[in-house]
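What you see is the complex with one protein chain gone and the rest in place.
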Amino acid sequence: MKIDRRSFLSLGLGVAAGSVLSPLPWKLTDDLSIWTQTWPWTPVPKDGAVHYVHSVSTLCSGGCGIQVRKVDDRAIKIEGMEGYPGSDGKACNQCLAGIQKLYGPDHIQTPLKRVGNRGEGRFAPISWDEAMSMVAEQLKKLRTEGKSQTLGCVVEREYGTIPQLFKRFAKVYGSPNFMTMPSYLDGYEQIFKIMQGEEAIPGFDLENADYILSFGSGLVEGWGSAPRMFQANSLWKEKGVPVVQFEPRLSNTAAKATQWVPINPGAEAILALGLAHVIIKENLFHYDFVNRYSARFEAWEDGQGTEQKGFKDRVLDRYDPRYVSRVTGVPSSQIEKIAREFAKAESPIALCGRGAGHTPGAIFEFHAVHALNGLVGNINRKGGVWALPKPDYIAWPEPALDEVAKKGGDTPRVDGAGTETYPAASSLTHRLPAMINDAEESPIQVLLVHGANPCYCLPDTETVRAAFEKIPCIVSFASHMDETALMADLILPDHGHLEKYQDVPAPEGLSVPVIGLARPVVAPLYDTRHVGDTVIQLAKAMGGGMADSFPWKNYEECLRKTLGQHWKTMEEKGWFSPDFSGPDWNEAFETPTRNFVFIPERYGKDTEEAGVSPIEVEGDPITFPMVMIPFDHVRIAAGPVGNAPFVMKTIEDTLLRDKDIFVQVHPKTAGKAGLEEGVLAVLSTPKGSAKVRVHVYDGIQPGLVAVPRGLGRGSGDEFMADKGVNVNRLIGPVEDPVSGLNAAWGIRANLTIA
Amino acid sequence: MSALEEKTKAVSDGGGFPTLFFIIGLSLSLIVGWIIFPKLLYSKKQQPFDFNHVLHNEMVEDCQSCHFFREDGSFAGVPKLAQCVDCHMDIQGDTEDEAIFVNEYVIPGREVPWLVYSEQPDCVFFSHAAHVKAGGMDCKTCHGPIGQSTSLKPYEENRITGYSRDIWGYNIAGIKKNTWDRMKMDDCSECHVQMDVNQTSVQTEKGACFVCHK
Amino acid sequence: MFPGFFEWIWDGGHMLFMGGLWYALGIIGLGLTYCIFKAAIETAQGDGEGHGHGDEHH
Amino acid sequence: MKKAADHTKPKRYGMVIDLDKCTGCGACMVACFAENNIPFKKDESEKLLSITWMRVYKLSNKKKYPDTDICYLPRPCMHCEGHEGHSPCVSVCPATVTDYSTETGIVSQIYTRCFGCRYCMAACPYHARYFNWWDPVWPKGMEKMLSPDVSVRMRGVVEKCSFCYHRYQRAKDKAYVEGRTDVEEEEYQTACTQACPARAITFGDLNNPKHKVYELKQDPHAFRLLERLGTNPKVYYVSSREWVRKSGDNYLKHEEPGHIATKH
Partner (left out) sequence: MDSALIPKGVQRCSLGKFTLLIAVVGAVLLWGVYAMLLCWIKGLNQTNMNDYYGFALWIWADLAVIALGGGAFFTGFLKYIVGKDELKNIINYAVLIGFICYSSALLILAIDIGQPLRGWFIFWHANVHSMLTEVAFCLSCYFAVLTIEYIPLILENRQLNKVPFFHHLAHNMHGIMAVFAATGAFLSFFHQGSLGGVSGVLFGRPFGYREGVFVWPWTFFLFTWSAAAYGPSFTLMCTKILEKASGKQLVKDNVVDLLAKISGWMILTYIIAKIADTLYWALVTAPARGHTLMDFYSNNPVYGIWILVLEIVLGGIIPAIILVVPGTRRNGYLRMTAIILGVIGVSVNRWVMVLQVMAVPVMPFDFWAMYYPSWQEVATTILPVAYGIILIALSYRYLPIFPQEPELNPVD
């Protein structure tokens, strides 16, 4: 049979006709399109029963009350917990995106031992047993050598059972060097000590205040508890509460304020005293409070019997609005107007702590601002500033100290806090790097770091790194890879924030004390261990008195016992609020005179002579004609933990583009330097230089270069690592001579075209 | 040249053979399309073990005893292990399937990986509450008389789309005899049009998309 | 696309638009079928040589 | 056999956003990302390639220091009603992917129907629509955070804010199980509304006098974006600042905002 072309054609036609009449082509077309609707590689989330778990998030310093939506055993989404004090149903960006930290790729999965050079980031997984015995051996060795004081502990904040376990550990081990990371709260802590004689933490009754004076505080930029501040801000809008923001740059807070008053940076203290001048001169201050409950407002006799000028005269002498106007750049008419409005308000409140409060600032500033609150008598009063007692629910028995512990504990702290020079300070961690670098042998031999990220957060990170290089043994308890963990010899990973129990004294800045409970939302995903358990087990491994001081089986038992009767409330409600009703003014102050002291003892003779002058920033004005100021942006986390991917996604393209950070300069400043919007430039300071892009912004004082904080992470997931510049690398600490706190608000800088 | 060849040539010249070839081609592709293709398109999978609905139905009130609504209005679907263990802590009867269930799933506490015949694509939002609670429909209308089954049929999976054959229906041409034969969008829409449910779309004057999609 | 589809509505827009479309498609389809059939018949009748195109096999 | 049970009064879900309260913190965006399975990639700084159903714009009064002022403006999908539901995008979609429901006033988008012609994106003056230029990828383990309430989108389709419609579906289910047919105001709130720490966003039925939005939209300082185009959006903004209100639409030199726009 010969199959010719024609037959072949017919066959083909037949096949074609048959196909059209069969379901094959049609079904295939349909199925192919359905295939594209859910590619095999497109994840399909599994459905299940939805339920919510209440917890408190520790990702931000505010401590947001959260509820986590779960579908079966997967955590899906974080929302705010209704009724949680302060944040009440809301949460900050970091905490909202917290699920990404849980499931994200930078969650440390197992104990790690450094195998590469310091900071190189090469680690090998080891077992918990091995890791624990390595640390215990190191510690034992040090102790037997009589160098127990060379143990250092760095944590983020002092309060809560976990930092207290570290503190106790250091104490029974025999070291005074338990350190916390700097924050504006350090300033308030000292000011409460010297002006009110109290060991206290600040609470601001912002919801009831009716006039807000903010000396550069980023009230809606992460200052205190972010969600609480946003709600307070909205409340002010609803009630028409005036908010005055003094700041050299139009920040979000300034834009939200009723009035933005541009001010020369660093002159805040002088401005506050200028306002005080008007208030005193026009007799607008709170007579009752000033006359009955304060000291040294008028002239007084010192110990030697010499008469000293009182606060009133000093202020009247020196800070008349014309002078203040010259220094601060704020017109004197404005100073007078604001002072009058402030003093005449029912509950006016003056706040300080720059930006989100990551650095303390000069004690003069805290003093001057707090003196304003004193002048209007708005202390421990509805709508005022409260000195809240430090959380006292942790009432563990005093540990028995052996000889080593006593001897070591009595040695002066490495950072100088609590010494004669800086008696009011409890921690001056920013001084630690210099101390280590200046010594031949590092005064810290073993450093335990938990929750803090000194290698990123401390000023002058290059120096910090150099110091850390010198520490023979660094142990990190990080649950996510951070800059400090990268420098560690050993990482003993803590559970993630959604995998564990923890008491969270929070939220920051609230005028009533609250203790929240973080609890495991999901079972730990990896081979991690609760840091509380790790510390307890380490103590047990040390044996002897140390083991006896940690009588708990595990952390959970420790926490339950510590919270005692409150545990049940916390389990049910998610938090408890210790009884606190502020004392009357006649009992409120524990200074020797039982008064609010306008001029504290340690205010210093020298300042009396010279008056308060702005804190000078580092650098010589000729090489560095501009001044760099860091600023906080609410969409960038500048604390120990960097942005989650979702939060990275919200960062504006005028702050970060690809890997380039933008610095903000006034059009005039840009013009002078020949810079245009978006160009690459080199920002240099006495501490170093970095490649940046220029954002020309009308809302900034000419001569300044503003750099966002929180970028330039050297570790973490690909979504945040190596983007932009860490501003802490470009700025160094400036020591406040009175408090020892870091008073740097900026640094001299130059910006030139790249 | 043989006689046959001659014949062929003659026929092909006269046009008889092309018709033959046309018919051959036609029938070949019809056979492929209607018979072989459906067999190739679907892969058969067995359930982890067999399940007897009739047997269980005798012991419970109704379908919702096992396939229940949660408090939040969502539908639990195929029961989880937790529900089954109430009775099946240990082996009750003497079937091999129950033994598999208890030994392989109940004792190790493993969820049974049931293959769900009516599993819709991810883009579908199907509200059981709207149909059963608000609409008063019975299960059979969509799921068929599954309650009367004594064993589970094999699960057939479309090799291209990955979806169950029950969605398109067992008839490859997509023809249905019963309401439960198919579960495509048009089948949902047919009923929605008839019952005048959410016919609020501006574009189609039929059901708005966000009624059944998510 | 066809009456009975989910997106179909019996309104002026659909009838005009789709009517026009099917009308055009119909003409194209019918025209093409006509040409093919006619050509097939002519080929079968073998009178393909008389159209007077300037082709070589004339 | 028509069934009337499901016929609830037509609603027009919408928002009123108080720009005086909005601090530009971005919590609405983050909540939206998490709620709606929005993908994220290594670099999201190119905003024209970054999917953000809710985008917070930064407005400036363009004045010189120290008279400069800025304002943040969160922009979800406006769920334009246009003329009888013919919003800019709905009428242009060639494949009936996007639709307007007269029951809820929500503009829907069915990703599996979309074939990615992007005509709707060209039509939307608010840039509320986003294209999946890339296949969405979740780093290993992170797909655990995906919500089953919202379908994961595939490469090559357009997506946009749905007013968290799935929450309405969930709320309805709950109502049905409890023997109700309708959902209460607080039962259906969008993720951004729920998350906004400044409580600047209010969401509800613009037709229902009992809902908060009903009254808020009548604020003399309320305005809508680009009202003059006739898009008839369902998102209202309130600002006490005149320059902000003026930034909400285009005006010729001599025109004053209040007198031009057709209100409500």
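When the chains are written out, they are named A, B, C and D in that same order, and each has its own residue count from 1.
Following the convention adopted for this analysis, a contact is a pair of C-beta atoms (placed from the backbone, for glycine too) under 8 Å apart; a residue touches a chain by one contact, two chains touch by 3 or more.
Owing to the predicted nature of the structure, the values given are computational and were not obtained by experimental measurement.
Student: In the intact complex, which of the depicted chains does the undisplayed chain touch?
Tutor: A, C, D
Student: Any idea which of B:Ser74, B:Asn158 or B:Gln203 touches the chain not displayed?
Tutor: Hidden-chain contact among the options goes to B:Gln203.
Student: What does the interface between chain A and the hidden chain look like in terms of residue numbers?
Tutor: That gives, for chain A, the contact residues 29, 32-33, 35-37.
Student: Residue by residue, what part of chain D touches the chain that was omitted?
Tutor: The missing chain touches chain D at positions 46, 48-51, 57, 59-60, 73, 82, 86, 88, 91-97, 113-119, 121-127, 129-135, 154-158, 225-226, 228-231, 246-252, 255, 260.
Student: Considering the entire assembly, which residues of chain C contact the chain that has been omitted?
Tutor: Listed in rising order, the touching residues are 1, 5-7, 13-14, 17-18, 20-21, 24-25, 27-28, 31-32, 34-36, 38-40, 42-43, 46, 48, 51, 53-57.
In this text, only the chains that are shown with their structure count from here on.
Student: Averaging over Cα atoms per chain, report the distance between chain A and chain C in Å.
Tutor: Computed from C-alpha means, the inter-chain centre distance equals 76 Å.
Student: Compute the distance, rounded to whole Å, between the mean C-alpha positions of chain A and chain B.
Tutor: That pair's centroid distance is 56 Å.
Student: For chain C and chain D, let me know how many angstrom lie between their CA-based centres, rounded off.
Tutor: 48
Student: List, in ascending order, every residue of chain C touching at least 2 other chains.
Tutor: 7
Student: Which chain B residues touch at least two other chains?
Tutor: 72, 74, 121-123, 203-204
Student: Given the complex with chain B, which residues does chain C contribute to the contact?
Tutor: Touch list, chain C to chain B: 6-9, 44.
Student: Residues of chain B touching chain C in their complex?
Tutor: 15, 185-186, 189, 203-206
Student: Give every residue of chain D touching chain A within the complex, in rising order.
Tutor: Checking each residue of chain D against chain A gives 18, 20-21, 23-27, 29-31, 33-35, 37, 40, 42-47, 50, 52, 56, 58, 60, 62-66, 68-72, 111-112, 135-136, 138-148, 152, 154-156, 194-200.
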